[in-house]
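For reference, the structure I am asking about is given below.
The complex appears here minus one protein chain, its other protein chains still in place.
Moving on to chain A:
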Amino acid sequence: MVHLTAEEKSLISSMWGKVNVDEVGGEALGRLLIVYPWTQRFFDSFGDLSTPDAVMSNAKVKAHGKKVLNSFSDGLKNLDNLKGTFAKLSELHCDKLHVDPENFKLLGNVLVCVLARHFGREFTPLAQAAYQKVVAGVANALAHKYH
């Protein structure tokens, strides 16, 4: 369970309302693949990931980033039951995709950096702290069904 104060919940939803989820998804996934290139291991079928420009303009990266972040968005609507919300996806990531849960933490932190970039000073230490709780909660929920 993620424990958020009323102020934190309010910060999270008011900021998320201003996020272009599709674009931010693509940017976050792209940056993950660039900053932590070993994460490319899951995306052999995505084509050219050889340079930062290639990654950021890759259509498959953008599409997948959009998918991932829309899913994360669902999580934000169910902060009191992240484990339930992500149960099926957790099983998928373990049994079919074989993704080390460490990657969820990496993506979560990259997402925080992207939000910081978009919101600038508005992304106060308090806002960051709220989002860190959320990304940690989502990462834990996605790892919950691993065996």
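General observations
We take it that a contact is a pair of C-beta atoms (placed from the backbone, for glycine too) under 8 Å apart; a residue touches a chain by one contact, two chains touch by 3 or more; residues count from 1.
Methods note: contacts and distances are computed from a predicted model.
With the options "AP complex subunit sigma", "Glutaredoxin domain-containing protein", "Hemoglobin subunit alpha" or "Acyl-coenzyme A oxidase" in hand, the undepicted chain maps to the protein name "Hemoglobin subunit alpha" (source: UniProt).
From the options A:W16, A:F46 or A:F119, the residue with contact to the unseen chain in the full assembly is A:F119.
Mapped onto chain A, the footprint of the missing chain covers residues 30-31, 34-35, 52, 55-56, 109, 112-114, 116-121, 123, 125-126, 128-129, 132.
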